[in-house]
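Yeah, one chain of the complex is gone here, protein chain that is, but the others are all in their spots.
After this line comes chain A, so read on.
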Amino acid sequence: MRDVVVIGAGPAGLAAAVAAATAGLDVALIDAGRRPGGQFYRHHAAETGRLHHDWDAFVRLRDALDRLTYLPGHRVWHVEDGFTVHALAGDRDERPVRIDARAVVVATGAHDRSLPFPGWDLPGVLTAGGAQALLKGDRVPAGKRIVVAGTGPFLLPVATGLARAGATVAGVFEANRPYGFARHVARHPGKAREGAGYAALLARHRIPYRTGHAVVAAHGDDRIEAVTVARLDRDWAPVRERVIACDTVAVGYGFTPQLEIPLQLGCATRMDADGSLIVAVDVTQRTSVPGVYAAGETTGVGGAQLSLVEGELAGLAVAEAAGGVAPDPADVQRLLARRRRLRAFAGAMHAAYPVRPGWMDRLRDDTLVCRCEEVTRGRLAEAAELGATDPRSAKLLSRAGMGWCQGRVCGYATAWLAAGVCGRLPGADDLRGIARRPLAQPLRLGDLATDDQP
């Protein structure tokens, strides 16, 4: 029985695990990746930090991993109250593993939030995060001539990273017009420096950056050959269109926190300003379930710096609750102040980069919404006619979200479309209805059958 198990070794999980271990707790840090760092610090074996911001912070945490039990290559598929973590360890020859702990820190991060458009199932269309992962993990640009599109500041590191790696970036198309956001950036010297760096790189690589534009269709036979880019009105209805040749498009409309484990444990959730479902936590990162803490993107998308702060706060809180180690009040005050500032920044970011209903105008009746089960917008409309009044019943009547990805890709879009039929925007209950995944990962029935054997 460990004092605490931390799930996820990205910025939040690393910070939580190291803080708790430094305070003397017996900590297990469990992660699906082969190397620590999560998506933000995803890196090649020979990485020196050239591709990463705040690499020093990562190196400090990585060098502290000898204080705890670090378990890479473990896919957690379920956590039971009490707490027992059920995972699969290894690559091809996976074996079931169980870890018991008195407390859990959930730091499972977020994945790309996608919105469908005609042609988005063509090879060569990938998420912004997927392009970034290829670049950071394998040092491979996703294509030769790439269009980057969607919304949010994350498009900038993706586009500039691809350009630095030798790809031609044919344009960055930001759907919003975030004019007021600059003054929030100006208040954070680190963010301002980062932003200025992206601007310089865009200029140096002659990458056009257009606000109020979006990729509304992808074209090609066997793979993508071009995209249609449209200028958008305030509600994102396309106004004027043109076609741009490219072999790859990387699209991202924000991020969806991965809430499988907190939902399995019964943690209360709420909707964040960006329209994503998040875990509700108190000032010490405690969830509504005693012994369960959450940090980082699961408590609201806000970036790596905020995740580091929240993770450390969670680690200190666990150490106090489970180990009786009171943290230095000055440390806590500093962290709380930093979290306040970064949360406010995240709030301003979400306000500046919303998703607007006009994205649904791009869909035709035959446009796929769920790629796994090949469910079109037309099929979802039929489900609505049959009585689906929320995303869960739309899923049950159409099979959208029932395939391999279990709705991770199409769930957000399905929620919009199902709620839209009833004349509303998706609410927290709509998102909760499709967020429950009692199996957080696929697992072989043979492994499930022997899960209780040592």
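Going forward, contacts are C-beta pairs under 8 Å (C-beta built on N, C-alpha and C of every residue); 3 or more make two chains touch, one makes a residue touch a chain; residues count from 1.
In this section, contacts and distances are computed from a predicted model.
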Protein name, per the UniProt record, of whichever chain is missing from view ("FAD-dependent oxidoreductase", "Potassium-transporting ATPase potassium-binding subunit", "Zinc ABC transporter permease" or "DNA polymerase V"): "FAD-dependent oxidoreductase"
Selected residue (touches chain absent from view) among A:Q39, A:N176, A:T248 or A:Q264: A:Q264
Positions on chain A where the hidden chain makes contact: 78, 80-81, 86, 264, 266, 373, 385-390, 392-393, 396-397, 399, 402-404, 406, 436-439, 442-446, 448-449, 451-452
